[in-house]
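Remarks on the structure that follows.
Right, chain A next:
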Amino acid sequence: MLKIEDLRKSFGGVAATNGITLDFPQGSLSAVIGPNGAGKTTFFNLITGAFPPDAGRILLGGENIAGLSAPEIVRRGIGRAFQIASIFPSLTVRDAVLGAVNAHLHWHAKLARRFPLAEAAAQTDEVIELVNLQARANTLSGNLSHGEQKLLDIALALALDPKVLLLDEPTAGMGSEERWQMIETVYQLWQRKKMTLIFIEHDMDIVFKYAQTIRVLSYGSVLAEGNAEEVRRHPKVIEAYLGAHFETAKS
Partner candidate 1 sequence: MDFQALLDCFSSASCVVTQTTGGLISGMLLFLVAAGLSLIFGTLKVVNFMHGSLYMLGAYFAYTIYNLTGSYALAVLGAALGVGLFALIFERFFMSRVYGSDVLMQLLVCYGFILILDDAVKIIWGAEFLSMGMPAAFQRPPFMLAGGIVPAFYLFLIVITLAIALALGYLITKTRMGKIVRAAAINPTMTSALGINTALVFGGVFALGGLLAGLAGALAVPVRSLVSGMGFSILIESFIVTVIGGMGSVAGALVGALLIGLVRSFGTIGFPLFTEGLMFVFMTIVLIVKPSGLFGKEL
Partner candidate 2 sequence: MKQASVGRDIALAVGAFALLAILPLVFPNKSLADFVVRLSAFAVFATSLNLLVGYAGMVSFGHGLFYGLGAYSFALMLQKLGLSVPLAFLLTMVFSALVALVIGAICIRLKEIYFSFLTLAFQMLLHSIIIAWTAVTGGDQGLTGGLPRPPFLGIRLDDPRHLYLFCCAIMIISLFVMWHLVRSPFGYTLRMIRDNPRRTAFLGVQVWRVRLLAFVVAGVFGAIGGALMSLFVSSAYPDFAYWTVSGEAVFMILLGGMSVFLGPTAGAAILLLLNDTVTKLTEHYSLVLGIVILLFALGLRKGLLGFLVEAWSKRGAQTSAPATASRH
């Protein structure tokens, strides 16, 4: 579904992404891990067109989308949620999702039709239910709790029914219990929609439990990839990343 070939990007001479080649099969659930500054978010930014890569190809179902603008990429089926929930504070949850559902309409359809459209309303309800925000549907987005805002951010990405869903640290800034709830919600919606899901995560317990495959990034390159067992035993990973991380995580 999503194939990355030798992707490169540098900022002012520093290589943030240094030749990444990865393959994400259709319907797979993968985690991207790596120490801070490994280039994980840059990797997501490149895939979603926040800025163009210097070199390399990004193939979505065979089409090279590298260099397209963010809206063009989103319309081709890559949805994204952000590390810091990126939402619409003055809209209610339902209005925000409705807006997202309708975002792809052509401008003349946008002008001519009246809100909310019946078919869009059904899809909106479905998306809100996928992230368990039914009870908060009429609340202003800005008044949601941190965790709910993260869920809404995911719901916005889901509103476009993406083929590939990128989640940048869905559990960031949450307590332990809330993290597991969050990842369970993500897991459930992946099982129901079967899109290709890629998430960045720092919590290794979550990663090892949920991800089918794990890609380890370090200094903008792929250090290792494989399933939980393989990554756990990978000498380079232990050396460069896991040891130090577990030490800090425990303390």
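The candidate set was assembled so that all candidates are chains of the complex that A comes from, given by their letters.
As a convention for this text, contacts are C-beta pairs under 8 Å (C-beta built on N, C-alpha and C of every residue); 3 or more make two chains touch, one makes a residue touch a chain; residues count from 1.
Not measured: the values here are computed from a predicted model.
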Single touching candidate for chain A, where 1 or 2 all sit in one complex: 2
Of all residues in chain A, those that touch candidate 2 in their complex: 48, 69-71, 74-75, 80, 82, 86-92, 94-96, 98-100, 102-105, 107, 109-117, 138-143, 156-157, 159-160
